[in-house]
Each structure stands twice: as structure tokens, then as C-alpha cells.
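Here the complex is missing one protein chain, while the rest keep their positions.
Moving on, here comes subunit A:
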Amino acid sequence: MPPAVVLVTGVSRWLGGALAAELARDRAVERVIGVDTVPPSPEVLRRLGRTEFVRADIRNPLIGKVIATASVDTVVHMNISSTPAGSGGRGPMKELNVIGTMQLLAACQRAASVRRFVLKSSSAVYGASSRDPAVFTEAMQARRVPSGGFARDSLDIEGYVRSFARRRPDVGVAALRFTNFIGPRIDSVLTHFLRMPLVPTALGYDARVQLLHEDDALAVLTRATTGDFAGTVNVGGEGTLLLSQVIRRLGRLQVPLPSPALGSLGRVTHRFGYVDYSPEQMRFLNFGRVVDTTVLREEFGYTPRYTTEQALADYASTLTPVIPPEVVAGVTTRAQDLVARVGSAAGAVGERLWPAPPTPGLRAVRDA
């Protein structure tokens, strides 16, 4: 049974807006209510269609009134910030993530109309360390529990959502653990990071990166909202790349720096709101993280259309490379031609100087 009234939080961000727009296009859905603290940009607003926008803060009990009066039956919680830069510092970010989620869940618990809750979580809950298994399944937990930042927030949020699910067993709860998003339109930590022409990385480390294309992210969210999957699922594209490989494929220049230097660089860039090198982000850039997506394909019933490689290629098409691959290919082809010509010239000279010994045989006898 498709949902009648859907409430989407965080609708002013790209993914939230895209989901609301997608749901608004679906005639089976009666009403779509988008909630955010900031109004969506005119461009997002145009796409939202018949979505009703409510400017509300989920940290405020007012959200309960919105849910009750509209008798919302499906809540999609996406108002989770992954960078302090996006929400005005680590303090407000934590408040939005943790207190916001608690308020929203409190409101949902009171509202009898709610029968489905979808959480946009992150694979950051698995942490990132050298002691991790290479591939995480949903049943595994972080070997080193993240101590702060977005990963800690995600863990707390999942914890609250689990207790909500216990208290309201009649509500179907789906927690989607997304890997890093990438794509031409989406804004994420990684897209910011990779847009820099010179990409600083930690010297001596190379992370394994698994990406998810924005279209697949949208499709999974839509399916989770309208479907009836309950439980936790990892969402990521097929295959992985190394961070160094990602940087090379995008034609960026990798600048490996010793980790302490990277930390102080992070504080400088962070001050300018540019790129976040928080300790947690650093650990991810050192070790990376890969998740197993068997549950996604077999139980949830969705196979991402883009592999990690294809998703990256699609993102690369929007970027002007610093070192274009065609140039590299041109140079190496020319060098190869040159080597081949030198080789044949040297061979000819060699032939002239030291002629090959006459082939032994019976030809003379036969000719006679």
C-alpha cells in the first residue's frame, strides 16, 4: 500500500528536494510535506511541484503539530548534517543531528498515524580503522567506536531510531546506511574534496572508496519510502577504487602530506569553510570503508545502476581535469612511436654493422 501523506525532513538539500519531487510526481501519494529550517532555493522549489513546504525546525516540538494535523503516515528523516561547515559549526551540527532526531522521533511516537519511518543513515557508523575487516556487513559493528563527529552522531541517531522501533513495533523502520554520494548534481564532503585541483592526502595511506551515484541514492530512498522493507541495509555501488586511483581518474594532482601537516592544513581550510579534515574524516581518508550490499540486492530488491567506477566517471564528466587523460595518452603514444622508430633505426644500423650470419642450408646444392 503506497503511503498517503509523506513528510520529508531536510528538503532544502539536493537529495531531500529530489526525493520530495519524485514522490510528488507519484499520483498514488496524496500529499508530500517538505520540512527544513531554511527555505529551498528557487531552483529546488520549482522542481518540488505539489510538495507543501513547511519551514520548521525539527529541534522544535512544533514538528509534532505538523505531523498530527496532516496525519502523516510516512516520515523520511534526511535532515542529518555530515559537515560542521554546512550547519555553522560542530555545536549546531550535533544539535541538529542528535536533538533534532530525538524531537522528531518523540513526535512520531505520539502520532498514531505514523506507520513507516525511513532513516537516511551512513556507513560512517562502521568507523574506519586499520583493524576493520575489509568489507562490512549489516551485522558487524565498528571495531573502534567512532569517538566524535558525524560518525558518532550517526551511531547515536541509529540508536535512538532503534529504541523508537522497539517502542512502536507497529511502525516499519528502515535504516539506510549509505556510502559516499557522488554525481554531477549532489553536494557532499567528497565532491567538495575532489573538486580541488590539488588534493592533499595522508602520506603512506590509501583508502578504499565505495561510491553511490546520486540517481541510485534517490531510487533507493524512493523505494524505501513507498515499499515495505524494514530493517537495516547497506547502500553502495558495486566495486571499489583506491583514493589515489579516484584522484588520478579525475585528473587531479595528489599531494601526499605527512598526517600532522594535514591536520594543521585541515584547521586552516576548515576556518575558511572549505574542506573538512576532521580527525574522523582523516581516518576515513587513511583506511576507507567498504560495505557488503547483498542485503540491498536480495532483500531490499534493488541493484544500483551505477558501479563505483561508473558513478565516478559520471561525476568526472562535470569536472575539468588538471591533467587530462588524453594528454597523458598522447604523450605516451608519441613516446612509444619515438621508441619504435629509434628501435627500428638502431636495428637497421645494427644489421649494417653486424650483418646476420648467412643462413646455413642446402640451397647451393639444390640450386646446382
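The criterion applied here is as follows: contacts are C-beta pairs under 8 Å (C-beta built on N, C-alpha and C of every residue); 3 or more make two chains touch, one makes a residue touch a chain; residues count from 1.
Heads up, the rule we're going with is that contacts and distances are computed from a predicted model.
In the listed set "Sugar ABC transporter permease", "1-acyl-sn-glycerol-3-phosphate acyltransferase", "FAS1-like dehydratase domain-containing protein" or "Sarcosine oxidase subunit alpha family protein", the entry agreeing with the UniProt name of the missing subunit chain is "1-acyl-sn-glycerol-3-phosphate acyltransferase". Only one of the listed residues, A:Leu198, A:Ile323 or A:Val349, touches the absent chain: A:Ile323. Looking at A:Glu22, A:Asp132 or A:Glu280, the residue that reaches the missing chain in the full complex is A:Asp132. Residue A:Leu241 is the one among A:Leu48, A:Ala151, A:Val171 or A:Leu241 that touches the chain not shown.
Against the chain not shown here, subunit A presents residues 130-135, 140, 202-206, 208, 210, 239-242, 244-249, 251, 259, 287-288, 290, 323, 325, 328-329, 332, 335-336, 339-340, 342-344, 359-363, 366.
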